[in-house]
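Complex shown without one protein chain; remaining protein chains in place.
Right after this comes chain A.
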Amino acid sequence: MHELSIVMGIVKIAEDETAKIKENTVAKIELEIGQLAGVELDALNFVWESAVKDSVLEHALKTIIEIPGKAICADCNREFYLNNIFDSCPNCNSNFKGIIQGKELRVKSLEVI
């Protein structure tokens, strides 16, 4: 379950950032997770509690901003939304595309006390 690694990465970022300003409690954390990022939100929520225990995030309120998948077709230049990484262009049916959003896996902001 790589979601555990993901959460531990989030904990590390929060610990590092709060240490820089000598704070030790995060009240809120905002995450941006793309729908094509390969992260199962249920699994992430499942491991969250045990992973953040005894860290600056232990009592943090977590907000996840989901970012829909979007690509640009390499053949006809059409921009389109996609639910799966393998969705083809709705205009010309090409599989050649560049994904322009939806792969995000980012700590957007921390609110510290």
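Quick note on the criterion: a residue touches a chain if its C-beta (ideal position, glycine included) is under 8 Å from a C-beta of that chain, and two chains touch if they have at least 3 such contacts; residues count from 1.
Following the convention adopted for this analysis, contacts and distances are computed from a predicted model.
Enquirer: For the chain that is missing from this picture, which UniProt protein name fits: "ABC-type sugar transport system permease subunit", "Acyclic terpene utilisation N-terminal domain-containing protein", "CobW/HypB/UreG nucleotide-binding domain-containing protein" or "Dihydroxyacetone kinase-like protein"?
Expert: Spelling it out: the chain absent from the display is recorded in UniProt as "CobW/HypB/UreG nucleotide-binding domain-containing protein".
Enquirer: Over the whole complex, note the residues of chain A touching the chain we left out.
Expert: 1-2, 4-13, 15-17, 21-24, 27-28, 31, 38, 50-51, 53-55, 84-86, 88, 95-96, 105-113
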